[in-house]
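Note that this complex is displayed minus one protein chain, with the remaining chains in position.
As written, the chain order gives the labels A, B and C, with residue 1 at the start of each chain.
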Amino acid sequence: MKPLSDLYQQMLRIRLVEEEIANRYSEQKMRCPTHLSIGQEAVAVGVSSALTIDDKVYSSHRAHAHYLAKGGSVNKLIAELYGKKTGCTGGRGGSMHLCDLDAGFMASTAIVANSIPLAVGHALHFQTQNTGAISVAYFGEGATEEGAFYESLNFAVLKSLPMLFVCENNRYSVYSSLDVRQPSNRSIIDLAKAIGANTIELDGNDVVAVAEAANEAKTSILQGKGPVLMECHTYRHREHCGPNYDDELGYRPKQEVEDWLKRDPLVLAEVQLPSTFSKDKIIASISSEIGQAFSLAEAAEFPSIDQNYEYLYA
Amino acid sequence: MKPLSDLYQQMLRIRLVEEEIANRYSEQKMRCPTHLSIGQEAVAVGVSSALTIDDKVYSSHRAHAHYLAKGGSVNKLIAELYGKKTGCTGGRGGSMHLCDLDAGFMASTAIVANSIPLAVGHALHFQTQNTGAISVAYFGEGATEEGAFYESLNFAVLKSLPMLFVCENNRYSVYSSLDVRQPSNRSIIDLAKAIGANTIELDGNDVVAVAEAANEAKTSILQGKGPVLMECHTYRHREHCGPNYDDELGYRPKQEVEDWLKRDPLVLAEVQLPSTFSKDKIIASISSEIGQAFSLAEAAEFPSIDQNYEYLYA
Amino acid sequence: MLETANFADEINRAQHQSMQMDSSMLSFGLGIDDPKGIFGTTSGLAKAFGSERVFDMPTAENAMTGIGIGAAIAGSRVLMTHQRLDFFLLAMDQLVNNAAKWHYMFNGMMKVPITIRLIIGRGWGQGPTHAQNLQAWFAHVPGLKVVVPSRTENVAQQLHQAIMDDNPVLFIEHRWLHQQSCHTESIVSLEQPLEHTQIVREGKNITVVANSYMLLEALRAAEHLAELGIDCEVIDTACLHQINWSVLHSSIEKTGHLLVCDSARKEFSCGAEILANLSENCFGHFNRAPVRLGLPDYPEPTSYGLTKDFYPCAQAIACKISELLGSKKSLEAHSPLEQSGHHDVPGSWFKGPF
Partner (left out) sequence: MLETANFADEINRAQHQSMQMDSSMLSFGLGIDDPKGIFGTTSGLAKAFGSERVFDMPTAENAMTGIGIGAAIAGSRVLMTHQRLDFFLLAMDQLVNNAAKWHYMFNGMMKVPITIRLIIGRGWGQGPTHAQNLQAWFAHVPGLKVVVPSRTENVAQQLHQAIMDDNPVLFIEHRWLHQQSCHTESIVSLEQPLEHTQIVREGKNITVVANSYMLLEALRAAEHLAELGIDCEVIDTACLHQINWSVLHSSIEKTGHLLVCDSARKEFSCGAEILANLSENCFGHFNRAPVRLGLPDYPEPTSYGLTKDFYPCAQAIACKISELLGSKKSLEAHSPLEQSGHHDVPGSWFKGPF
């Protein structure tokens, strides 16, 4: 397993990237719907620590952390938000459609739960090709309400596919709390168990716990024991979509927000770091990387409108 | 509860109706896909014994038994198979789209699992209108593979709707056995429990057991304890669609078929009947009813083609 | 001073009125009772009518559509709202195999009074899966009604009558219309019978057919062309299930020229149907070949840099018309129509993030 300082550093990097996106969003140059992962970095970093370049990842509308943690290029991410030619999809997809094939980050998509079957299909390919790699689907707890999730999990278990399901339960779907969407006595873990998946429920803000669980899950999957579903309890700090805090709207209990902010995954990790760990130096280096990414993105050209007809068909 | 002789009589009536359909199907006058319930009558009869006219029923492609047990008209059923004006939908729907509103049999539909949400919607109406009636969805175990089933069950439990889910697990979906469709360690009951439904698993060929379970379920539902899912283990005797036996195709193990034929719901009930029970007299009366239904159907007119444009819009 | 009303508020008003008039009515959809009230269109409903009648739902578009249909069959009147049409693709089985066919296949015994509001996104990086208008799909399916509003004056009337209709109705709202306003004076009463196909501007040189946001562009183009001496007749085909063909036929007989503007992909579209029908029925009345405008045959890209000409605007319409009529006016003649500000927002009030 990677040392905590590594995991922390990665979380910090993702946090700083997203905070800079938030800071600059009001300049109105990143003109696309943008869902920040701030508060949920431990899941992405912990899970990715168990993955190699050969393992493939699919994600949802809230994908920045998954993309960066898997090794996606920060320059291409920022350029994508700016809609530039140098973006990871050349401006075609925006924040909700990320891709970095060099990093094994296949795709994120904007329709709730609809990338889960794709990930399972990738696992099917791995199984028939006998590759020894695993496929990962990240999704929110809201996505577990979709039939697509259920059908996908059923098939993955049926075929014992090399598949890791990672559910980030941040308790909300946009402004809607769990109690208007899921029965009070329903547990995602129990559901997955009933379907026959192996399961791990854990504190998604504890990066070490996530990393350990992901490693354990991967080992089990590669031993042919079938898919694993990890339910990671976590929380997003800011509004559902966009750069701001929106707790003045009152859809989340004040106490709940406060408690979760105290359990910020970075804060939880920080207190465990060795005293020799120098945060400032790291921040400086990350900040310069980020500054450069934004400068490059701003300076880059828009893709040419003449290419709009390209790639309709392969 | 209704006496066993009543329940038996109803099963027998359904059996004889369907056997006559099978006998005459090759005359090629019933020109529509027809899925017989022969072997599964106990579920329909047992469940219906707990229902009143105010309780509403939705079903699937295999609906003859549900329709008749709920009180649907046999004359209208047979006429419908013949595509006649006097059929229960005037020939519009055929065997896969039955309806008898006078009996509280709302509808059967031909797309797997797609009437389940409708039944749940009906239960939602009952709840908001506070009617004290329940809504029933019949479906096969194949339908539980559809996301629509999962999403419907989730919502029914969420809202604690007056809803009875009746799964007839006859182990096959067309020619496909369970092992190519559902994980071996997956139980429909455990799944429903995990979602938060109340559940009853039972021998679907034991009409008394079904009747008792349905009564118990209805009481619980009307007490506001939320939906109940009954899983009834049963078996169809003939081919998936059509009048014949098809076990020469070898898709069902010989021993399995034999064991289930021995467990014919009529046979199981028959041995428990009082010795005073006169089967012959009943058969005679049912046969005359059936004979008449077929005569009427044959004699009836086809609906007029001129009416084809009617009822496109309400 | 005249008071003004806006499109979103009118949609909201129609819902309040309908729920008041029919106590069986239910209304649900993702976020329907949330603080933003679906761009303001559903604000206050849950408060006014209670959470039994107005409620949020699980992210489960397919079954929830079926549940709405079932409740409607049972006797409730149902309104369902989707924040994007694209999400509704999950529910095509329920829509097409159940809602559209129910009344017909059960021989008129049951009816399905459900209205489904579908909002179309555009711009600000909505991108490939948040900006689709599939009106042509719905119009193709027998048994559905399809209403695509454009104007604040009659949107409340259209929505109210859709809700009160005993058939399944798709009500397709373009997100860019929500802030549109009009004088309250000009608002049509909720009960006034719908005009399915309406001449919005009379003219004698060319017939321009449009709906949704495209109608506004067509009207802008028409105002401008009038100054150049080209007199456009602009016709709103808001009700795609029941186009009043005689209105269109008479118009062609008068003008002899046709431009159909589609608010979706140009090919295999509603525009194709309109052009086809008029070609079949007005043969001999055309002075020149009819033409179409519509979206290109690729998805909406996300980048600001790629969407510039994705949506035909008033200027494109004006150019197409002058080209069709053989006018010598150059592109520059239509430059007054050029959009000021950013092309990917309906106005400066729009600041994202979605």
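Please note the rule applied: contacts are C-beta pairs under 8 Å (C-beta built on N, C-alpha and C of every residue); 3 or more make two chains touch, one makes a residue touch a chain.
Since we're looking at a predicted model, the values are computed, not measured.
Q: Report, in label order, the displayed chains that the undisplayed chain touches.
A: Every shown chain touched by the left-out chain: A, B, C.
Q: Consider the whole complex, including the chain that is not shown, and state which of C:92, C:199 or C:333 touches that chain.
A: C:92
Q: Of the residues C:222, C:270, C:319 or C:337, which one touches the chain left out of the display?
A: The single option touching the absent chain is C:270.
Q: Using the touch definition up top, pick the residue from C:31, C:113, C:128 or C:346 that touches the left-out chain.
A: Residue touching the chain left out of view: C:128.
Q: What does the interface between subunit B and the hidden chain look like in terms of residue numbers?
A: 25, 28, 31-34, 83-85, 87, 89-97, 109-113, 142-143, 145-148, 173-176, 180-182, 241-243, 249-251, 301-305, 308-309, 312
Q: In the complete complex, which positions of subunit A touch the hidden chain?
A: Residue positions of subunit A that touch the missing chain: 56, 58, 89-90, 92-93, 97, 99, 101, 106-107, 109, 111, 114-126, 128-129, 135, 147-148, 150-152, 154-155, 158, 310-314.
Q: Counting contacts across the full complex, list the positions on subunit C that touch the omitted chain.
A: Contact residues on subunit C toward the absent chain are 62, 86, 89-90, 92-93, 96-97, 100-101, 104-105, 127-129, 132, 134, 136-137, 139-143, 240, 264-265, 267-273, 275-277, 279-281, 283-284, 286, 288-292, 296-299, 301-302.
Note that only the chains that are shown with their structure count from here on.
Q: Quick one: label the inter-chain contact graph as line, ring, star, complete or other.
A: If you draw each chain as a dot and join those that touch, every dot ends up joined to every other.
Q: Sort the other chains by how far their Cα centres are from that of subunit B and give me the top one.
A: That would be chain A.
Q: Where the CA atoms of subunit A average out and where those of subunit B average out, how many Å apart are those spots?
A: 45
Q: For subunit C, jot down the residues that touch at least 2 other chains.
A: As it turns out, subunit C has residues touching two or more other chains at 57-58, 60, 62-63.
Q: Mind pulling the subunit B residues that touch 2 or more other chains?
A: 147-148, 150-151, 154, 158
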